[in-house]
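One chain of protein is taken out of this complex; the other chains stay put.
Letters A and B mark the chains as written, and numbering starts fresh at 1 in each.
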Amino acid sequence: MTASEPEINNPYLPLLLPIAEIIEETRDIKTFRLRGNSIFSYLPGQFAEVFVPGRGEAPFSITSSPTDGEILEFSIKRIGTVTTALHRMNQGEEIGVRGPYGNGFPIEELKNHNLLFVGGGIGLAPLRSLINYVLSPQHRGEFGEIFILYGARSPEDLVFKWELGKWEEREDLHLLVTVDRGDSSWRGRVGLVPQVLKEEVKIKAEEWKSIVCGPPIMIKFTIKSLLEMGFSPSQIITTLEMKMKCGLGKCGRCNIGPFYVCQEGPVFSYEVLQNLPEEY
Amino acid sequence: MRKAMNEGLIAKEKWWEWVEDKKDRVFLTERAKSRYGKWFPREVKVVKNGKEILLPPGEEVYRYFWTGEKWKIEEGEISASSAFLFSLPCEARAIIEVTDKIFLNNPIDKNYWLRRKSLSLGIMACLQPEPTCFCSSVGGGPFWRDEGALFLVPREDDIYIQGEGELFSFSEGVEEKIKEEIQALQKKAESVLPSLLPSYFPQELYRYFEDEEWNELSWHCINCGACTFLCPTCYCFDLNVEGKLKGFQLRSWDSCMFPKFTLHASFHNPRPTGKERVRQRVMHKFSYFPEREGNFACVGCGVCVEKCPVNWDIREAIERMVEKIDRFRT
Partner (left out) sequence: MFEKEIRRKSEELLETKTVDMVIGYTSGSLPFQARPVLISSPEDTEQLVWNHFSSPNLARYLLPYRDSSKKIALLAKGCDARAVMVLIQEKQFPRERVHIIGLPCPGMISKTKLEKELGEIKEEDFSFEKDTFLWQGKKWEIFPFLEDTCSRCRYPNPPLYDELIGEKREPWGSSSTDYLEKMNGQSKEERWQFWEEELSRCIRCYACRNACPLCYCKECFAESDLPRWVSGVPTLSDNLFFHLGRSMHLAGRCVECGACERACPEEIKIGLLPLKVEMIIKNNFSFEAGLSLEEDAPLLTYRETDPGEFIK
């Protein structure tokens, strides 16, 4: 044992951050805006393990962009123990965050390309991190045309409704929002995302890259549509939802093929995904 | 190119002097005890394998409590005083070539690191492999040794040692005759063991993921966790929070054999039946881990084969897949 040994930190220790704001997106989805911390710096597409003291810990993708300043946002659907406990919390309370984990989106590869974002339901959350990064003043010039196709089951289920309006106003992107089922006040498009994609997004596939996220079945059919439109597997990027615990590539839960989703993922190109066992 | 390792001979009396002095800090694995128990005082602590010491079945990762106004998080206390673990080569290899690679890298797991740096390994040669042993087929061997550890071959009245360790401070030189004797013992032990798996095995096995052979292979496994808990290399764990206003994050052993291992909160389960889980265990040990780290995540100790309640034999699974691969390989 040498005298000058490095100080090893316990990688499982969470950082406690206060909730600055809670936005109710839908009846079961809330966005938590935490006051960020300069020691927690991340890339779009990464995720963090959120710790609710006394309840548990769960992985959530970071929906804010590093260009948004010192905030950290998570959009969380109420579905189990930890998420229910989170939904009961109030502004000012503290929650633990550790990370960031994962590979994030391949930003260098996406530069100088036109980008087609396809999101379904709460799948827009991880995409939003990259969208706002790309749309930020310091980075907009690095990317070509932007097309955002977003759909949900019904108008009630659309998330980030407050931001969709801002995006719609911008001149440097196309936004198309659709719902599977409209309601009496809905004036927008009605149709399933993979369908609307084929019918309304008329683009020349070679000049574009597509980033997809949503429920597994929507991803499956969206990729099918994209391939029919002429996209090659390496032009399609998605982010996998996987049961994860440690986030450090040690507990074994997210192991799929030779990858640990928490380390080499959760962002994968369809080219790589095709060669992985279908255990996700 | 391995550098030449120190060699030496320890007289029986010197060994006993040393081990009596250290006996409170000596761990012995069950298998090493059954072979070499008479070389150790009765008081030494017996463990199943290195995993029990380095990655205990349950441990606090950190503690938290509510002060009345806010939450506080504290690291648990790990007391790791220097200790020695004497085991067979397979058990030592499980630490050096599998769990060390996972827990000492990317990032370093602090608790494991604290225990590991104060644990010196003593690898005792395996002179008589059991019928369930297959260490040589996965890259190990009955006389496997490592530069950072001490390798011992107890003889009648002395012990041949090789490698690194404080025992070298009172060892004598080794005659050529004895070195030859040791080599002959090694050859004898190796002769009863199967040959090394082909180098193309991890890559080829990956292509047989969808093969129907898995249906037949996995049929009689009852998906308990015996193999994973007794295995010296299986390291999967669970993290759970225990305690409301005051508690800790608990790390406990988990098993890929349990259905809840991959169950999502939405009730979607990518590995819904035993077949997927059995396949995962074999693929992880013989394809995924080797692709990442360069060696199998199985050391061929044979404990799982010995203890399986329904005689599910991982060697048979491997043999069948090798046969299939060789048959269709161009």
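Going forward, contacts are C-beta pairs under 8 Å (C-beta built on N, C-alpha and C of every residue); 3 or more make two chains touch, one makes a residue touch a chain.
These numbers come from a predicted model, not from an experiment.
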item: Candidate in contact with the missing chain, chosen from B:Ser34, B:Ser252 or B:Ser266; value: B:Ser252
item: Hidden partner chain, touching residue among A:Asn9, A:Thr81 or A:Ser136; value: A:Thr81
item: Contact residue for the chain not shown (choose from B:Glu204, B:Asp238 or B:Glu276); value: B:Asp238
item: Hidden partner chain, residues of chain B it touches; value: 57-58, 131-132, 216, 219-220, 222-226, 228-230, 238, 240, 242, 250, 252-255, 258, 260, 273, 305-313, 315-316
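Definition applied: only the chains that are shown with their structure count from here on.
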item: In the complex, chain B residues that touch chain A; value: 61-62, 64, 66, 70-71, 73, 75, 102-103, 106-111, 113, 117, 206, 209, 235-241, 243-245, 247, 249, 254, 256, 261-266, 268, 270-271, 276, 280, 283-284, 287-288, 291-292
item: Residue ranges of chain A touching chain B (in the complex, touch as defined); value: 1, 8-14, 16, 51, 53-58, 79-80, 83, 94, 96, 216, 241, 243, 245-246, 248-253, 255-258, 263, 277-280
